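== chain A ==
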Amino acid sequence: MDGFLDLAPLLAILASAVAAVAVPLTGEKRRNLRETWTVLAAVVKFSLIAMMIPGVLAGERYGMDLLEIAPGIGLSLRVDPAGLLFATSASFLWILTSFYAFGYMRGANEAKQSRFFSMLAACLSATIGLCFSGNILTFVIFYEILSVATYPLVIHSGSKKAYEIGRQYLIYALTAGIALVAGLAAIYAVTGTLDFQPGGFLDAEMGMPFLWTVFLLFALGFGVKAGVMPLQSWLPNAMIAPTPVSALLHAVAVVKAGVFGFVRLVGYIFGPELFGAMGAATFLAILAAITILVASLIAITKDDLKARLAYSTVGHLSYIVLGIAILAPQAMLGAAFHMITHAAMKITLFFCAGAIYVHTGKKKVSQLDGIGRQMPLTMAAFGVGAVGLAGVPLVGGFVSKWYLGVGALDAGLSIYLWVFLLSGLLNAAYLVPIVTRAFLRSSPDHTRFNEASPLMVVPITITMLFALLLGIHPDGVFRFFSLAEAIVASVTGVTFTGGI
Partner candidate 1 sequence: MSQLPALIPTTLILAGLLSLLVGLRSLRAGHLIALTGTVVSFLVSVIGLLEVPSSGQPIRYALGGWIPPIGIEFVLDHLAAYMTTLVTGIGVLVLIYAPRSIRHESPGKAALTYPSMALLVAGLAGMSITGDLFNLYVFLEIAALAAYALLATGRRGGAFATLRYLLIGAVGGGFYLLGVGFIYFSVGSINMADVAARLPELLESRSVISGAVLMVLGLALKMGLFPLHFWMPDVYTNAPSSSAALIAPIMTKVSAYAIVRLMLDVFPPGFFTEALPIAATIGWMSAAGILFGSIIAIGQQDYRRMLAYSSVGQIAYVGLGIALANPIGLIGGLLHIVNHALMKGLLFLIGGAIQWRTGLVRIPDMVGLGKKMPWTMYAFVIAVLAMVGIPPTAGFFSKVYLMIGAVQADAWVWFAVIVLSSLLSAIYFFRMVEFVFRDVEGAEESADDSATGGVSADELRGAVAGEVPPSMFIPIAILSAAVILVGVFNFLIVRALLEPAVAPLLGG
Partner candidate 2 sequence: MTIEFFAGRYPYILIAVLLAIGLYGMTMKRNLLKKVIGMTIFQTAIYLFFIQGAFKQGATIPVYTEEFGTDPTLYMNPLPQVIVLTAIVVGVAITGVALSLLLVTYRRFGSLDEEVIIQSMRESA
């Protein structure tokens, strides 16, 4: 069994890669068979990943070195709690997104569906690949593949605007990628190794100019995908892609890859101690705090629902970055857990937005008055996501925000506690009114009960339940909370007893 689990990371990557090839070969005409490939790959992938959870929590590190290029550089896959946490959430949500996407793409009668599902599968391969990367080179390779594979999805509509946005997207993503490659080369040239190590492997003797160069290169590389200001502007624009892409990639997989990069950077390359000592933590924390507040303020002004959600994503990604940059164990725990809770809540919101669009053609917040009567299930799920993001107890968002806040206090940085609280209020301000108006106001457009296709409503319900469960019993779903604790334990050495 153990031998098999060592293969599991590779197989998990290959599962969706196979689907990425099989889908276009099957083609538009046999679309049920084509859809089967996607579902099959998603289920196989998730099962493989889920199988590794108990072992990894018990301290196993599955994985294999695929090829070695030069001493210390090669392709290597290693499963640790951090990677597994992210991989589990991404692969789980891919299953739901697949079904949702079948409903969405058919409902919206989109063209080029084969290309769409193929690229989506390729993106998932890359995401899982970077989760399980044992060293920086492997990570960067998958990171770059992810960037490129997302491009066809961004330009999916084929409109002039989409191409313009695609161009902007590519410039951002490729700049980020090359910055990472540069940082990687610098690290290898100086240290001769690229393996991630819990607690980091750089030390202060390498000199501040070098360390800051490396930090800035990596911060540029990860900051783009994580939407840290001033590198965020591609993300709201990328909402031009079909909603399943916005939901899975631009709320979970792609953007979290950037955030996950920060986890790796702080926890496994620099190590929290050095990161704090060199002043990079303060720098990053300030950027993240500004991003949280500014993004929330911008979100209030947006009438387009997806744009509003996009800015909300920008803000919440920086929650995680800020939690990492605070460096306190509690904050890191909160940050790691927020990766999951935000994913659950935000994907619910995007699913709802997509369902509303496909079903009624409405995109703007101001058009949604009274829609609760027509689509009560969808809007109820939207409500759960909305209050969760604001940090109301019983939804996952509360748990992660709690730890983030406690961590800020622990570190003596109470100002960040205020940032979290203020942004929680702002979150409530830009999301909750949508729900109240949907249910409380009435509109002649929406009188009868008339929900979207079950292919969309069922995934919405599941993600909503997922978000609720995370709030009620954080360790109940795939042991995410234990995984988050294991990350903190391996990076900082602090173990939590009892948990929540």
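Operating definition for what follows: contacts are C-beta pairs under 8 Å (C-beta built on N, C-alpha and C of every residue); 3 or more make two chains touch, one makes a residue touch a chain; residues count from 1.
As a selection rule, all candidates are chains of the complex that A comes from, given by their letters.
In this text the structure is predicted, and so the values were computed from the model without any measurement.
> Could you sort through 1 or 2 and say which touches chain A in this complex?
Here chain A touches candidate 1.
> In their shared complex, at which residues does chain A touch candidate 1?
For chain A paired with candidate 1, touching residues are 67-70, 74, 137, 140-141, 144-145, 147-148, 155, 158, 163, 166-167, 170-171, 174-175, 177-179, 181-182, 184-186, 188-190.
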